[in-house]
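Missing here is one protein chain; the remaining ones are kept as they sit in the complex.
Presenting subunit A:
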């Protein structure tokens, strides 16, 4: 009971610091801004796709072709994938542009807003944001040398357990609040799209199937926690903010995917199962490994990271100078 109380006190102290230092607010603003950029891009995409459709329609009509017949005719696509490049050949450009405009106009509708926000943030921005958050959670007490005070309030394992739970809480809070805010922004943008594009003409098109929303949310939250844990471990190993941040950014943004067991490849394997990438972001095609192997390995890595963090902490000196 005393142990639980000590962990809870450490947890509360962590949250207080994050609130006072405005870290949560800053990350929330960054996440919302990134989500808003994507949603605004979806508005442009919908408008652009509609313009292209109208232009294509008029061009074919001016050429004396029966465009209404074309619109009713089926569309055949010949897709060729070369590495990450995808070439799509179509036999019915009017119908193709009609469908493209119809899909683009649906991206800001209801739950599709959430899916598109997740597709946009999950694979570049959330990994960076939450890794940096994890590094920050561990490193700020090294920076201010306040571990020396904190390890007198609670034993190191309880102190870091409190930190870890606070990190999970903040990750969850930022994740949920970003999605709620982006949903509200998306609804506003959708109202703008409705004003500019006569959406009723696309009502004959099938609606985007969004029955994987729950699994998308769970997987996205896992990604956030996974990278927060990576940051947590890096913060413990390097005891500073700058160096692990640079190392992670080089790994995530500059180094190519190092093989099928690279975590980015394993994440991509799962992502292609649950996301369709119809919005502005298209994830690279991963090297094949079975889905269950990706899931098992990622969960195992997350558990190993927690174990490694506490093992390393148990071996290092406690006088955090």
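The rule we apply is simple: contacts are C-beta pairs under 8 Å (C-beta built on N, C-alpha and C of every residue); 3 or more make two chains touch, one makes a residue touch a chain; residues count from 1.
The rule is simple: contacts and distances are computed from a predicted model.
Novice: Unshown chain, UniProt name, "Nitrate reductase", "Carboxyltransferase domain-containing protein", "ABC-2 type transport system ATP-binding protein" or "Imidazole glycerol phosphate synthase subunit HisF"?
Specialist: Missing chain, per its UniProt entry: "ABC-2 type transport system ATP-binding protein".
Novice: For a quick check of understanding: of A:65, A:149 or A:184, which residue touches the chain that isn't displayed?
Specialist: A:149
Novice: Given the contact definition stated above, which residue among A:16, A:55 or A:196 touches the chain not shown here?
Specialist: A:16
Novice: Given the full complex, what residues of subunit A touch the hidden partner chain?
Specialist: Against the left-out chain, subunit A lists 6, 9, 13, 16-17, 20-21, 140, 144-146, 148-155, 317-319.
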